[in-house]
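Only one protein chain is missing; all other protein chains are in place.
Letters A and B mark the chains in the order given here, with residues in each chain numbered from 1 onward.
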Amino acid sequence: MNPVAIIGGSALVIGGIGFFVGIVLIWASQKFAVETNPLVDEVIEVLPGANCGACGYAGCADFGEKVVDGLAQIDGCPVGGFDTAKLIGELLGQEVKEAESIYPFVRCNGGLNCTDNIDYVGIEDCRAVMMTSIGEKGCKYGCMGRGTCVRACPFGAIEIGEDRFPHINKNLCKSCGLCVEVCPNGVMVMANDSEQVHVLCRSHDKGKAVKAVCEFGCIGCKICVKNCPADAITVTNFLAEIDQEKCTNCGQCVENCPQKSIVMRSTGVEAAS
Amino acid sequence: MTTEEVKKETPKKKKESGKQVVIPLLQHIGITCKPLVKVKDEVLIGQKIGENSDGLCAPVHSSIAGHVVAIEERLHPLCGKISSIVIESDETNRAIEYNPHNNPSKEDIINAVQEAGIVDLTGYPLYDMLTTYNRIDTVLINLTFPGDVNSNCAPENIPKIIEGMKLLMKGSGALDGAFIIHKYNQSLSSVIKSKLHDENIEIFTVKDNYSPTMANLLAYEITGIPVPNTQTPLDAGVILSSASGALAVTRAVNEGIPHIEANVTVSGAVRNPGTRRVNIGTSFKEVIQSSGGYSGEPGKIIMNGSLNGTAQPNDEVPVIKSTTEIIVQSTDEVLCESPGPCIHCARCVDVCPVNILPGRIASFSDMGMYDECFKMHVSSCIECGQCFYVCPSNRHLVQLIKFAKVELVKLLTIPDEEATPIPGCQTCENPCLLGEPFISGGIA
Partner (left out) sequence: MKLTVSHPAHIREGVTINKIMWSKIAILLVLSLISAVVFGPKALAVVLISVLAAVLTEAGIQKLTKQELTIKDGDAVLIGLIMALLLPPTVDLWIPVVGAFFAVALVKHAFGGLGSTLFNPAIAAWVFMNMSWGALTGSESIPYLSGYTDLFIEFGSGRLAEVSSMVLIIGGLYLIYKKYIDWRIPTLYLISTIVMALLIGEELSYVITGMLFLGIFILAPDPTTSPITKKGRFIYGILCGILTVVYGYLTYDYVVAVLFTVFFANAVAPFIEKNTFPKPVNEVSA
């Protein structure tokens, strides 16, 4: 026998078996289908199907059942967002209001600008880095860039860039908030897209200590407080906080900040990397 | 490094005293001492400067004469930042009046040990071992931990160690005592045999080296009474101490000197390695400088054993009561390979002294399946470091296991009083780095 005939023959046999088994399976799935509430199936159909658990239920199927039973909120799926909520609303005959798109961002400007205390060798996880006697970074408030959020993200929307910071791909991000929950230092926060001005620092250390470890840390100098026309900024414990309800996005504080720790975020969807 | 090598390298010991010492108010398992002195106070050698009578606590004493410069948070070799008393020396040797006992009674011994603030290598205050339990049958002194043996078992110290053993037996009311020696350390066992004239004290030889965290296993090996990881050898009626503990007891009772000095062996990438007698609170940097300084660029400084010691963030950390060994690795020696996949070779299973499956637990921990880790008895791990030592794939087994323990504590939300086995310990919110198995019973 020549090799071509042998390989061709085996392919034919395997393919035939596959075809036959496929037909049997299709027949069986129709014959022995389990009766369910068709509404639940329809709701599950419009859900994203990531089974991330961000809604607080065991998965999309569980959430779908709960929504139909009235136990869960219609807009309870943070992944699908408004579109999904609208579709579920149509199915269940309820009205849904649109909410603003909301994305996580990192409230730290350190990364490579922040000094390192030690050379850390071990598992790649921020929480594991915190188990060492003093942290890896000079600043104990900042982003450690070891990617706990990356591993927590069920959509692969976060990547650690070369600047040792998590970068959020807004095309993939579904605003589920798992990264905010898991961040051990709490530097990952959610913000509405319209809120543009942010203090990229969380350090409550005194100015001198901040300057020793970080180029861009907030030192609590209160220049921004004096410059803000809307009185939206307060400094507590050497850290400026912006009241987003009062903020008018005028940019005065951004221009005057000596440490460049207040920045204006660019809005809109960033290009997918 | 064996005992012989160290002795050859350093024929003489000399007493070192630094310009400034940092004495952490927590050098033991238990609660932090309250400072008894204020800034600018003058202190003498041996003066008590910190104490807390609210719970388990060993007082701390000044190791030099001088004045207090600051009371602030400083780096601690085991627990991050701990409030410490910084004392600057005035270059004198003025000491308090010591109160030696010539023929001590049981109460004298307990008082002397408590006042001297003696802390064993495990970090456990020694007086508590003498007083907590009514019935203590045996006093064991572990002479198998290489760091302890190298530092404290020089021939001239042997009579003091034997004396310390007798004092511990008298203080606890134990009838039997035993020295535990590694079977290959024939020289040490013959020296002890020649000095030992007491038929109640025996010498046991064992096959393995037991580090201080393996106390429960050692007690099981010698007495045959299994000690669960939620208990200490004391629950089996055994006091397990070390050469450094026994020496400190002898000094405290017979000479009245509190625990203000430690024998420290410096080894690795230093010019003149060897054993030195060092004041508690001296920084590692000064100890290393007195050993001739670094040879080459230092990459890692390890306290108490390269197998399960603690890597230090910098060389400013002070020597504490449980320091016996400082190992300096040069940058070439530091392990920094990235881990590969687990090939299930089971080498970690073969070496594990507590008979768990370290590789499997670490894999579950890596995947975030902490409940599976719990089912695989992750809390039994004593973090001895053997599995990481043999792993052909460079996996960070010990850290992954420790990580699983930390995450489990968060997940299981144990009531506070059960989560900390040490009554009243409020030192930090972090998992205890003093080697204590911090997951106690009651999680099921």
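Everything that follows uses one rule, which is that a residue touches a chain if its C-beta (ideal position, glycine included) is under 8 Å from a C-beta of that chain, and two chains touch if they have at least 3 such contacts.
The model shown is predicted, which means the values in this text are computed figures rather than measured ones.
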item	value
Candidates B:54, B:73, B:198 or B:350 - the one touching the absent chain	B:350
Per the touch definition above, residue among B:39, B:175 or B:334 touching the missing chain	B:334
Contact with the hidden chain (one of B:96, B:191 or B:307)	B:307
Residue touching the undisplayed chain, where the options are A:90, A:119 or A:181	A:119
Interface residues of subunit A (partner: the chain not displayed)	3, 6-7, 10, 116-122, 131-133, 136
For subunit B, the residues touching the chain missing from this view	216-217, 220, 226-230, 297-302, 306-315, 327, 329, 334-336, 340-347, 349-350, 353-357, 359-360, 376-377, 380, 382-383, 385-386, 388-394, 396, 398-399, 402, 441, 444
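The definition used in the following text is that only the chains that are shown with their structure count from here on.
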item	value
Gap in Å, rounded to a whole number, between the CA centres of subunit B and subunit A	44
Subunit A - residues contacting subunit B, complex	117-119, 121-123, 125, 127-128, 130-134, 151
Of subunit B, residues touching subunit A in the complex	75-81, 299, 310, 312-314, 334-336, 339, 366, 368, 396, 399-400, 402-403, 406-407, 430-431, 433
